[in-house]
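All protein chains of the complex are present and in place, except for one that has been dropped.
Our next item is chain A:
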């Protein structure tokens, strides 16, 4: 993909460059379904843009990367714009400096695709209240990643849950989907009442906190959280009167599924990469009611302790 550099530019010049790029490439950018905003520091931008591009193979999008620079001094907008390169969407990486940093939404607003939904993703540190953030307010889906934050790591997921608003979601929740699917399938097979259990994971694991909250909410019994060597979540155990149902995964790839009266069975449970997590998030843009409920549980529990 060729990227066109626009120095000291404006939103309308960036928009014109999108149209130009599309014409040059013989109109490949068609059928885009959404705008994906990415707010990211300079040093993480390349990786994040690439992840977004991979995710948007499933959801062709206009991807707008926004790098917020130093807010002092005269405002300046620089951008790189590209499309094509065997990819169905278009991409712009916009660097803001000076006063305009405080008015980033004014740069982004004219670049949103007409009518289509907007999603926003903070690959690293998100605002404490994403829905109240001026850029976040433009989006219907606001994606944070509490496992990737640099500041106040251990509090991050609680901050995000406390600030929950419709449309918010966190990749630590997305990471749980295969675990949750297996656990639900386990209870399809063993129709038993769960009397308690535990989740073992490395010390810092927002996903584990969410899983404990989900399990204790759905099963109406307390779940323990224990610390292991990792990586990520290493074991989930649900106790029943016939014995424990357990899924343990020591290597982050292959898990063992054990249940009462049945032989142990291996089950592939690979830790997923960010692009596939992002693609899952973008599949549905309406409120995730289950996450909303789990976020509430987590906050309630935290206040309780």
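Keep in mind that, in the parts below, a residue touches a chain if its C-beta (ideal position, glycine included) is under 8 Å from a C-beta of that chain, and two chains touch if they have at least 3 such contacts; residues count from 1.
The criterion applied here is as follows: contacts and distances are computed from a predicted model.
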Hidden subunit of the complex - UniProt protein name among "Anti-sigma factor", "Glucose-6-phosphate 1-dehydrogenase", "Inner membrane ABC transporter permease protein YdcV" or "ABC-2 type transport system ATP-binding protein": "Glucose-6-phosphate 1-dehydrogenase"
Hidden-chain contact residue, picked from the options A:44, A:58, A:105 or A:129: A:58
Option touching the unshown chain, where A:17, A:133 or A:288 are the choices: A:288
Touching residues on chain A - with respect to the absent chain: 28, 30-31, 56-60, 87-89, 174, 177-178, 180-185, 187-189, 191, 194, 215, 218-220, 253-254, 257, 259, 262-263, 265-270, 279-280, 284, 288-290
